[in-house]
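Our next item is chain A:
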Amino acid sequence: MSDSVRRGLAVACATLILILAGCTGGEPEMAPEEARDQLVDVIDQTVALFDEETWEDILSPALGPCSLDNGEGVDYRYAKSGDPDANPRTAVERVAALWTELGIEVRTRLDTARPAVFGVGGPIRTIDFSAAPDSYSVAGTSLCVPGDATEMILDGE
Partner candidate 1 sequence: MAVDPQNPGAGEPWAIRVSAAAREQKAARLRGAQTAVSLAVADASGPGWTGDTQTAFTGAIATTTPDLVLLADGLEAQAAALRSYADQVQHIKDQQTALEVRRDDLDGSLATARAQWLQATQEANGHYVTDQVAARRADALSRDIGDLKDDIAGVAAGWDGLVADRARADAVCVAALSTPAVLGRLAVFAGAITPSGQKLLDLLTGLSATDLKALLTARPDLLEGLAGADAEAVARWWSGMNGTGGEISAAQAALILLAPRVIGNLEGVAYRARDQANRMVLEEELAAAKAAVSAAEEMPSFWDMLLGGERVMNAHALEYAAARERLEHLRGIAAALAVVSSTGPRSLVSFSGGPPALGAVAISDLDTASTVTFAVPGMGSTGAGMLAWATSAENIYVGQARLDGSAQHAVVAWIGYEAPGVPPTGGFGVLGTELASAGGDRLASALQGFDAVRTDQPRLNVLAHSYGTTTSAFALTQPGVHVDAFISIGSAGLPAAVTSAGALHATEVYAGQAQDVIPFLEAGSGDQWAWVGRGSTAHPVNPIDVEFGATRFGVDGGAGYYAVTDHSTAVSAGEGYGYLDLGTESLENVALAAVGAGQDVSAYADPGLTDLQQAWIDSLTRGGAPYVR
Partner candidate 2 sequence: MADLVIDGALLRSVADRVTTAAAEIALDASYSASLDAELGSSAVASALRDAGIQQRVRADAVAHSLLEVGASAAASAAAFEQTDRRLSGGL
């Protein structure tokens, strides 16, 4: 964006009220443990498609803050990696099929050195699986549900 274009838009925007755009979505009624368990379930089922014993946590389910339309929320992130198998493309297709079955909307990327599948919706917010030549990995974020992450971490759980 060139200088003059930028300044022109800046002038136009100077009259706007600067409010951070709110986000929609998330699950207003679900408990944090449920959101976490749903994510863990999807990832565990994904890992079960391969040699589970070689899979380890990169990040065990970790609590974090997120925001809902009407306030504070919490979500979880979870990631694992393990040994690759013989055919990365097939691996990705199998994971995509599993996720579709679980109600997740998927899109795949097959024609690269590192095939991958990306999923969104259903029991989780986002999730992706990557089939690199030296290791496979899966990482996902749970649905955002009502809760105060700071309080949960400091005062409870």
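Some notes on this structure:
Heads up, the rule we're going with is that contacts are C-beta pairs under 8 Å (C-beta built on N, C-alpha and C of every residue); 3 or more make two chains touch, one makes a residue touch a chain; residues count from 1.
Regarding selection, all candidates are chains of the complex that A comes from, given by their letters.
Only a predicted model underlies this, so the values are computations on that prediction, with no experimental measurement involved.
Touch with chain A in this complex holds for only one of 1 or 2, which is 1. By the touch rule above, chain A contacts candidate 1 in their complex via residues 1, 5-10, 12-13, 16-21, 23-26, 57-69, 73, 75, 77, 79, 81, 107-109, 112, 116-118, 120, 125-128, 130, 132, 134-135, 137, 139-141, 143-144, 149-150, 153-154.
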